[in-house]
Structure formats: C-alpha cells, structure tokens
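The complex appears here without one of its protein chains, the remainder shown in place.
Chain IDs A and B follow the sequence of writing; residue 1 opens each chain.
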Amino acid sequence: MKNSKKKTSIGNILRMTLLYILTIGFIFPFYWVITGGFKQQEVTVQLPPQWFPIHPTIENYRKLFYNPALTWFFNSVLIALGTMILVCVVSTMAGYVLAKKKFYGRELIFAILVAAMALPKQVILVPLVRLISSWGFHNTLSAVILPAVGWPFGVFLMKQFNETLPTEILEAAKIDGSSELKTFILIVVPMVKPGIAALAIFTFIGAWNDYFMQLIMLNSKLKLTLPLGVATMQQEFATNYGVLMAGATFAAVPILIVFIAFQKYFTQGITMGAVKG
Amino acid sequence: MKKVFSLLMVTLLLLVTVVSGNIQVGAADDLAQLKAEITWWNFPNFMAVDGVIGKYEQSIITAFNQKYPNIKVNLENIDFASGPEKINTAIQGKTVCDVLFDAPGRIIAYGKSGVLADLSDMFTGEFIKDVNNNNIINACKVGNKYYMYPISSAPFLMGFNKNMLEKHGLLNMLNLKGDRTWTTSQYKALLEALKAKKERGAIIFCSSQGGDQGTRAFIANLYDSSITDEKITKYTINDQGGVRGLEFVVNAIKSGLLLNGSASDGTAAIDEFCAQRVSHTILFSSGLFATKKDQIKFEPIMVPFPSADGIPELEYLIDGFCVFDNGDANKIKASKLLIDFICNDSIWGPKNVKATNTFPVRSSFGNLYKGDETMTYLAGLTKYYSPYYNTIDGFAKMRTAWFPALQAAFTGDKTPKQALDDFVKVANDSIKQ
Partner (left out) sequence: MDNNSLKAQGNLIMPPLKDARFRRWRTMPKDIHETIVAGVFLLPAICFFAVFVVYPIIVSIFTSFFNYSINRFEFLGFGNYINLFKDEVFLKSMKNTIVLVIGVVPFIILFSIFVALTIYQKSSLVCSFFRGVFYLPVVTGTVSVIVVWKWIFDPLSGILNWFLETLGMINQPIMWLGDKHYALWSILLVLFTTSIGQPIVLYIAALSNLDKSHIEAAEIDGATNWQVFKYIKWPCIMPTTLYVVVITIINSFQCFSLIQLLTSGGPNYHTSTVMYLVYETAFKLTQFGYANAMGVILAVVIGFFSILQFKFFSNKVEY
C-alpha cells in the first residue's frame, strides 16, 4: 500500500499505455476473424477495411458447412478427449512411481524420458506413418491419439506433482497393510487431482492443436479434425477470406471456451512443468 | 509431327459428329451385382454446380449407382495446393483412394513407382482407334502398361479481363482476329498501357507447386524458347530465348508491369484475376473457367502466350483417371467400372466431358460445343501444341525445382541465366535418376 502513490508515475502510465496497445494488437486479429466471417467476400478485401460488417451475411458459414465441419468438430473432440484420458491414466501411474518409489533404473528411465521430450516429431515422421499403417490405423483417429500418448511430457509433469505428496501418508498406508493398487487409487489419485486436472486440460488443448500429427495421419474428408479441415479449406479457397475467417472462427471458438473455463488448471500445468525438478 | 497431330485433333474435334453407340458393355450381368466400396479423390475439374464443389460429381455417382447399385462410391474433393502431398502421405499410410481424377504428370509418376493398377484391359482396340491420337495414348502408359484412362483435353492459355480492357479502351491492343496470336512487344505495350491506367498485371505465381506448367510455357514463349527438345530427351529452357524470357519477366516485375508471385500459388493468382484485382492471368483454360464460373462476374477472353515470332507453343492438359492398387481385386474391378461409366456411358460420357468444359479424347463424341465461340476458337489451336513432356522420367523432381528457380530470379539471388542453368541441371539429372 505504501508504494501505491509511486505507482502513478509517468513511467507507469507509459508502461500501461504500451501494454494496452499490445493488448489491442493481440485482440485485433480475433476481432477481425470473428467479424470477417460475417462479411461478404468483396467486403473482406476492401480497402480501406470495413471495420465492422455493415451488411452481415451468413453465406460464409453456409459454404463452410457444406464441408463436414461438424464431423471435423466431433473428430477433434474425440481425439482431444481420447488423448487426454490415455495420457492422464498412463502418466499418473508412471509419475507416481517415478516420484515416490526407489527402484533400480529410476534415474536412467527419467533421464531418457526428459531427453526425449525435446525430440522433434519430424525425426520419426516416416517410420511412424509406416508403423501406424502396418496396423491398418492410418487415417483413423487412433493414428493421432496413440503416438501422442507415447510423448513423455505427461509423465514428467505428473512426476513433478507427485513429488509434492507427503510421504508420511503413503508410508502410513503401507503400514496399515494397504495394497499398492489400493494406495494408488484411494490415496494418491485423490491427492494429485489438481495435477491431473492441469495435465488433462493441457493435453486436451495440445491434442486439439497438434496440426502436424493430424496432417500426416489423416486424409479423408470425414476423418479430418477442425484445424486440419480449416487448413485444407485455406488451400482450397486461397483468397476467399470470408469463408476462411468463418472457418477460423469455428475452429478457434470451442477450444477458446475450454481454455477460458479451465484457465486456472492450464496455467498450473505450465508452471508446474518449470517450477521444480 | 506437330502438323500430323494438329490434323488429327482438328479431325477429332470438328469433323466427326456421329456419336457411335458402341460403348463397351462387358459381361454386364455379373458385374452389375459386384459389391464393393471405393473412394474417389477428385481434383477440381468439373464445373461447380450452384457454387458447390462436388455437387456435380455426386450426381454422377447417383447415376452410376442406378446401374451398379452395390458399389458404394465415396467422393472426396482435393485441391491442387495440398492434394499432391496428401496423396503421397496416403500412399505411405496405405490409405490412398481407389480412383483418382488427375493428369499424367502425377499419375505416370505413381505408375512408375508401382502403386497403380494396370488399366491395359480398358484400352480396347475400339478405344484406341476412337481416340486416334498417339500423343494422348502414349501419355497414358509406362513401358507397355497403361496407368491412366484419358477422358478429355484442352490447351492452357492466358486470360484477360475483357470488360476491364474495354473500360480503358485497350481492347484493340489484343489481337482478336484468327487465332489471336500476338508478339511479345505487343504484350509489353499492353502491360505499359495497363500500368498507366493503374491496373495491375498478372501475378507470376511460384509458390507451392500447382500450375507450374503455365509459368514455364509463358516464359518459354516470350522469346521462342522451348521447354524440352523436340524428342523430349532433355530440357532446353536455359537457351538464349528462355533466358531473355525470364529477364523480361524479372524486369517487368521490377518496373511494376507484372507482380511477383513468390508467395502466391496458382489458385491464388487465378482467384485474384477472378476477383478483378489483376488484369490478366498467365494460366487459364476453358476448364479453369468452368470451375471458377460462379466467381467471375465479367467476360474473360482467352489468348495464346505472346512470342517474339508471333507463333505460340501451347501446353495442353489431359484429364484422366488412375486406379490405385490397394490389394483388393474387387475394388480395382469396381473402380474400373466407375471410370468406364464416367468416360464411356452413352449419356454421361459426353455430359461429363462438357462438365469439365474441355474436349473429349473420344472422337466419336463429336463436337460437343456447337455454336460456342470460345470453344470453337480453342479447338482450332491444336496446331500450336508443343511436345507433351509431362510423362518424362523425373517429372515430379523437375517440378519441385522450377518454382525455386523463379523465386531465385525474382529475389535477385541468381541472375535469370544462372537460375535457368541451375534448373536445367537439376531437371536433366532427374531424367537420369
């Protein structure tokens, strides 16, 4: 409170002004995309720009939904949910033992996992496509979900979170004769719930936006995801910005809602990855 | 060779008017019961109905299913920008379509890598005789196996916005008589006149990959170079004429007569033309006009590429189908039935050709465009056709080197001569590989 007077210095005003300018710079594209979806094609490329759709039209959305955009939406939801559930289950189990059990090879396994986290996916591009296709999974949603579960980020995150658990409780449970599985399900999982929530939302958004994997794994129109479908439309409609912006809006809004609703957990997920190792 | 070919085409298009009903029937009964589910990937070649891509194709499938009720056809429209990579990914993933509607450039490359089904049984004596054109037939095969079943063909030209030229009183700068041929200096004069009226020149697109043939033909024509030698054994676009052609383009871009399209793909360049933001496009055809019809709110006029001697060398497209060998004999059989229906059905065959707004390869279909001034004009251009090099070995590799060569010249990384020399080196190496 003492320094609140000092806060109104010129430097501070300048800083806030700059911040607001930047904020407008970041919000403007989204304003533009959302309003642009309701403009006629001629209007979207008009200069000087029409800052607000004076004669709004839903023509762009009509064109958009001639594509199976709803199917794309559900594909995206399924991929994001499927990845999320698998990653959470697999990572919580692994993260728990990596954090709380002393066993042979622990350091080695952890070191390998961390090292792999930075691996560029393109390195394994061709073998991965071949592997998936040898199982007949190419162009199915599993082709995007399964490789994403192999990515060790979730394990790393859950290990971080599990380290925060008070070991006494686990020890007490052991002394009380609780089995390992029971301890895990009844004690560990409830305690790391915030961690799971963070990982879940993080994975959900990550899987939704994993354009690269979707690009190489999916091809038929009914199997595309929302971002991939919209990207395909960008190629097809080239400079028809009206339809493109309608598509971009439709691709962005669902995930934006998810983000706003769960922002708290999402932020936690990011900071947890870095806060402590 | 050119003369013979042109004669053949003229005969094919203008003289034969009798539609012969001898469409291949086959053992109709058991085939009509064939049960299969096939996927058909389609580049935008048919006219969009009501502005909707794929609607026309769906009507073909409905008609096809009346004849073959147990063959389910899944249609997918792909685009020229992302489609080729998508096909390659799908080949790796073993999830590629069964039927593809494309052109020899890519199809023959797929054929050479052994992923296509042999279509030789569809090339009956009757069909070959009806096509009556060795250039087209040879463009469909690798060795002695046929991989592409052709349906139609048309030349690539330039397109100008006629209304825009009229508005500025510049229409007389085009040659509207005869074959509309013109010289490079006439073209340059028009470009300067357009600039004076504050209209933009064509976008020399060179991003992604589609439509590269148009830019090659445009540059080769300006000073009478040719892309390959007459026998299609090596690339020759780095000769004096080719270099002058590219220099012309680079200078025109520098002085604002033409637009640098390093970040525009062919589709974008044509769309800008359709939206009247540029005065002309260096790649246009009756087929492109058909697929873009609902976007064009003016009268386009097609003219051949300008050249120093006023005699253009035109490239042409051949539309056709291929069948991917996905290891299921039934699917291959069903795919062939679909192709046969699209190309040879007595009603849908000619109708489909018309829907692409190009000329049928079957001479028995006769003149489908009687009274259509544009199409009659285009039909007369076959005498200007240049050697068809799209089936050359290494074609796919050569294509990937072309746009970077243009970009290198436009950015000034290389002189036009260097850019073309380097391109020809890569392209000639690709033939050997």
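Operating definition for what follows: contacts are C-beta pairs under 8 Å (C-beta built on N, C-alpha and C of every residue); 3 or more make two chains touch, one makes a residue touch a chain.
Because the structure is predicted, anything quoted here is derived from the model rather than measured.
**Q** Where does the absent chain make contact, in terms of the chains shown?
**A** When the entire complex is considered, the left-out chain reaches A, B.
**Q** For the chain left off this view, which of B:I151, B:L314, B:A396 or B:A427 is in contact with it?
**A** Touches the omitted chain: B:A396.
**Q** If the hidden chain were put back, which of B:R277, B:K351 or B:K383 would touch it?
**A** B:R277
**Q** Which of B:N65, B:N175, B:S207 or B:N428 touches the chain that is not shown?
**A** B:S207
**Q** In the full complex, which residues of subunit A touch the absent chain?
**A** Within subunit A, the residues that touch the unshown chain are 2-3, 6, 11, 15-16, 18-19, 22-23, 26-27, 29-30, 32-33, 36, 44-49, 89-91, 93-94, 96-98, 101-106, 109, 111, 113-128, 130-131, 146-147, 149-152, 155, 163-168, 171-172, 180, 184, 194, 205, 208-209, 211-212, 215-216, 227-228, 230-231, 234, 239, 241, 244-245, 247-249, 251-252, 255-256, 259-260, 263-265, 267-268, 270-272, 274-277.
**Q** Using the touch rule from the top, list residues of subunit B that touch the missing partner.
**A** Spelled out for subunit B, the touching residues are 84-85, 88-89, 91-92, 112-115, 200, 206-209, 256, 259-265, 272, 277-278, 396-397, 400, 403-404, 407-408, 410-413.
By definition in this document, only the chains that are shown with their structure count from here on.
**Q** Would you mind pulling out the distance in Å between where the CA atoms of subunit A average out and where those of subunit B do?
**A** Chain centres of subunit A and subunit B, defined by C-alpha means, are spaced 41 Å apart.
**Q** Flag every residue of subunit A that touches subunit B in the complex, lowest number first.
**A** Going through subunit A, the ones touching subunit B are 41-42, 45, 63, 66, 126, 129-130, 132-133, 136, 138-139, 143, 215-217, 219-221, 231-232, 235-236, 238-240.
**Q** Help me check something: in the complex, which residues belonging to subunit B touch subunit A?
**A** The touching residues are 39, 51-53, 74, 76-77, 79, 81-82, 86, 89-90, 92-95, 265, 267-268, 271-272, 275, 277.
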